[in-house]
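Have a look at this one.
Heads up, one of the protein chains got dropped from this complex, but the rest are sitting where they should.
After this line comes chain A, so read on.
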Amino acid sequence: MTKPEAIHAASARPNTDLPQLYRTMRRIRTFEERVGELFVRGQSAGSMLHLSIGEESAAAGFCAHMQDGDTFTTHHRGHGIFLARGADPNRMMAEIGGKEAGYCRGKGGSMHIADMGLGHLGANAIVGGGIPAIIGAGLAARHHGTGKISVAFFGDGATGQGILYESMNMAALWRLPCVFVCINNQYGMGTRIDQATANAVLHERAHAFGLAAETVDGLDVEAVAEAAERLVAGAREGRPAFLVVDCYRFYGHARKDKSPYRDATEEETGRRKDPVAFARAALLERGLADAAELDALDAQIDAEMDATIDFTIAQTEPPLSTMFRDVYAPEEPEPEPVRTRIDRILARA
């Protein structure tokens, strides 16, 4: 684990844009807090809301080295990644509220948010479910000679899924422009990583397939960004990679989980691994910003994210008539409603 003092000492890091990274992380943190508020106000669609508080560095740091046209998939805790790739927080919040103005017209929700325009091939409620798609997207990128990469973001829990290893093997075998980003927040629901994982040094698994692989401390967003820069550059040239970002899940698994399986001391220590606070301190210490500037930025972000709630509450649920839309392509007939079928049968009866 990197010692905080060591990072502060290494002050000049010309390749990272810390103010920008801080801003991205702070926006993610605040957005997630507002998601929690949406739930408390009874305005979210359901309670299966997985917040990425404590993991902001993985999203901000890695996405800093992605380009327009790169594609990605995420797990169920993917709000931050999508924001870091340029999502509109209003449309995200509306989707989380199950509203028609959301990214997926209220059909997907928090766990199934996607936007093809931003290369987001989809968040997934199946642990590991989004991983193999990057193999196909990598094949397509190479086939079309786009120079783009495809990235799978997933949690430590997904290392239990065989499909991850099948995908890593294909990526290595076919030298695909793919990166696997494992956000290790130490828990899969109530299970701590060592309780479910033999050899929790996760990147060693990727070495077995010949992938470039490393683990980085998620406390330090610049370290994540630097690792991303290296690995992404390689991936663009056909050297697929695997990055583990070590962090701590600050709160429960989903919005309602109070984490009774963790003791207070552990949580307190865990929450000290706060990439947002750490970046803020580094900005001040290196004189990259003063407190007043950061306060002003924070206030601006708070206002932006407050507005997502008002926006969402003002939106309408999708009309029932949209229920049959998008099962198949728009030029295809929609499935026939049960009621219509019943009425036809009974009209004859």
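We take it that a contact is a pair of C-beta atoms (placed from the backbone, for glycine too) under 8 Å apart; a residue touches a chain by one contact, two chains touch by 3 or more; residues count from 1.
The rule we apply is simple: contacts and distances are computed from a predicted model.
Only one of "Sugar ABC transporter permease", "Pyridoxal 5'-phosphate synthase subunit PdxS", "Putative ABC transport system ATP-binding protein" or "2-oxoisovalerate dehydrogenase subunit beta" fits the UniProt record of the hidden chain, and that name is "2-oxoisovalerate dehydrogenase subunit beta". Checked against the full complex, the one of A:G119, A:G188 or A:G218 touching the unshown chain is A:G188. Contact with the chain that does not appear here is found for just one residue of A:M48, A:L139, A:A277 or A:A307, A:M48.
For the chain left out of this panel, the touching residue among A:G157, A:G218 or A:P240 is A:G157. Where chain A meets the omitted chain, the residues involved are 45-48, 98-99, 106-112, 124-129, 157-162, 188-191, 195-197, 261, 317-318, 320, 322-324, 327, 335-339, 341-343, 345-346, 348-349.
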